[in-house]
Structure formats: structure tokens, C-alpha cells
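So that we are looking at the same thing, I have put the structure below in C-alpha cells.
Left out: one protein chain. Kept in place: all the others.
Moving on to chain A:
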Amino acid sequence: MSPNADSLAVEVRGLSKRFGDTAAVAGLDLGLERGSVLALLGPNGAGKTTTVEICEGFLRPDSGRARVLGLDPVTRAEQLRPRIGVMPQGGGAYPGIHAAEMLRLVASCTADPLDPAWLLDILGLSAAGRTPYKRLSGGQQQRLSLACALVGRPELVFLDEPTAGMDPQARRLVWELIAALRADGVSVLLTTHLMDEAETLADRVVIVDQGRAVAEGTPDELTAPPHGQQELRFRSQPALDLELLLAALPEGCRATEVRSGHYVVHGAIDPQAVSTVTSWCAHHGVLAQELRVSRRSLEDVFLELTGRELRN
């Protein structure tokens, strides 16, 4: 099914936003299909939060347009807000309010909320229910913020770096929650700079850098090597004769010893190529260790696309 306007929970076209001399978002396009999870992946300052805040109606774009559930998020904010859940970066609550009071306040704004006590319990906040917000740990504030985003049973949630500052257990829990949201038909737009988070949760990933989408696709599509560009890595004795191996491998393959004893073969890696490599090792009387035909990780893709800027 090809995405069309009706099936999109969020549609962003040619979005641009400047702050002074800085272009935070520069011609960004993206589409979140209803009931799916879209991850905006990018380094700090890539424009992720600005994009999300435009979609939430907190910021007005300089040009381009955003449609959220078919509505203009700025002019139709009052109609839109009851239908969406928002987890702003860094949370937000009265400094002196107890965690449970804050969640009840947000719940009381909605028609058919989840049970706040249950939500606090599953997020491990029951014991902190009477703790003032300013005395909660960073991770607890994040979990309370997530609870506030979910309590109104929204059809679309915006999660801006939902696991920032969380310990590994809490992160796992949040991942399970997001998977459950998706299973129940909630659309999720999340930002992250964590590769594994995007790879695990997202149906589609948009890699953002300097306000632009530099790559877009499912995690599988993004990490799939271009045809004929797989790679095979293995370890063995240093300084083996690569000429013999190259002669045996199909046309177009390249073999290099990247470090002493670490070999990489680039090209169309098929079962025959793997067999050729192991035969070649057998011919030398050595063992191919840690032999692995790898896909690129999302991190490889990400660094390939954005790494140059990080180094500058």
C-alpha cells in the first residue's frame, strides 16, 4: 500500500525553520503512516526537536507545511491537542507538585483517561507518587513525562528522546511500551540519537542531519548493502597471499588485509564465495576465525551519512 494523505498521521513537506542565522530545519520531508512508528534519528542539533515542536504546534515554520492528523498544528491546535500525546524533551511539571498529582491533573483534562495509579505502577513510579517533581531523578522525571503523554489515550504520540537519562531496565520498559502502543494502533513519532532504539522500535527511520533528511527507509532497507556490496570479514594468520584468493573469487571482488590478520572481502558474497574463502584458508593450512558476512549496522549508515559533519 503506498502512503497517501489519508493514511498519514503526520505529513511534513519542505519544512524550514531558522533561528537567527541558524537553519534548524532546512526543507525537511517526512510522513508517518497511521499506526506505525517513525524514528527521527540524528545527531544533537540536527533539527529533530524543532521539527517535533512544529508538529505539536509550538513553533510556526518559516516555510513548508506540517499536517498532523490532517490538521494544521498551529491554527487548529485546540482541536489537535486533545488527540495527541506529547512528551517534551526534558519533561515538564510544577517544581513542587507530587508525581501522582501531576499525572492526575493531566488525566483530568481528557475524556477517557487511563488509570493514573496503574500507569504510575507500570512505570515504576508508585513509590515516588508523593515526591515533588523537582526531587525526582532525571529518569523518573522522564517516565512521569511519558505517563503524561499516554494517559489521555491519544491516537498519536510525539516522544522527544523518550529514553534520555534512563537506566537500561527503564529503557527496556519504554521500548516494550512503545511496541504495545504500536500494536494497539497508536501512531508514534519519536526522536532519538540511539541507533539501537531506532533499529528496534521503528517501522521507518528518517536520518536527519543539519535540518535535512539524508536517508529514509525501514531499518532493513537502510542497513541493506547496495547490491554486490556485501562484505565478508574474518581473522587468520597475518600476511596470507591474497593473489591466490582473488584469483579464485568471482569477478569484481576485492580482498584486503585491513589490519594485521584481519581480512575483508568486498563484493557479491554468495555461498560459493564463502566456500572459496574457507578453501583458500585450508590451502594455507590455517583456520578462518570469526568469519562473518555482515550487513551494515544502522550506526555505519548513520556515520557514513553524518560522520563528516561530526568530525568538522
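We adopt the following convention: a contact is a pair of C-beta atoms (placed from the backbone, for glycine too) under 8 Å apart; a residue touches a chain by one contact, two chains touch by 3 or more; residues count from 1.
Simple rule for what comes next: contacts and distances are computed from a predicted model.
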Record-based protein name (UniProt) of the chain missing from this complex, from "ABC-2 type transport system permease protein", "NADH-quinone oxidoreductase subunit E", "Formate acetyltransferase" or "Electron transfer flavoprotein subunit beta": "ABC-2 type transport system permease protein"
Given A:Val12, A:Ala66, A:Ala128 or A:Leu150, the one touching the chain that is not displayed: A:Leu150
Residue touching the undisplayed chain, where the options are A:Gly47, A:Gly91, A:Pro116 or A:Gly129: A:Gly91
Omitted-chain contact residue, chosen from A:Arg18, A:Arg83 or A:His262: A:Arg83
Where the unshown chain meets chain A, residue by residue: 56, 58, 78, 81-84, 86, 88, 90-97, 101, 104-106, 108-112, 114, 122, 133-134, 145, 148, 150, 152-155, 172, 175-177, 179-181, 183-186, 196, 199-201
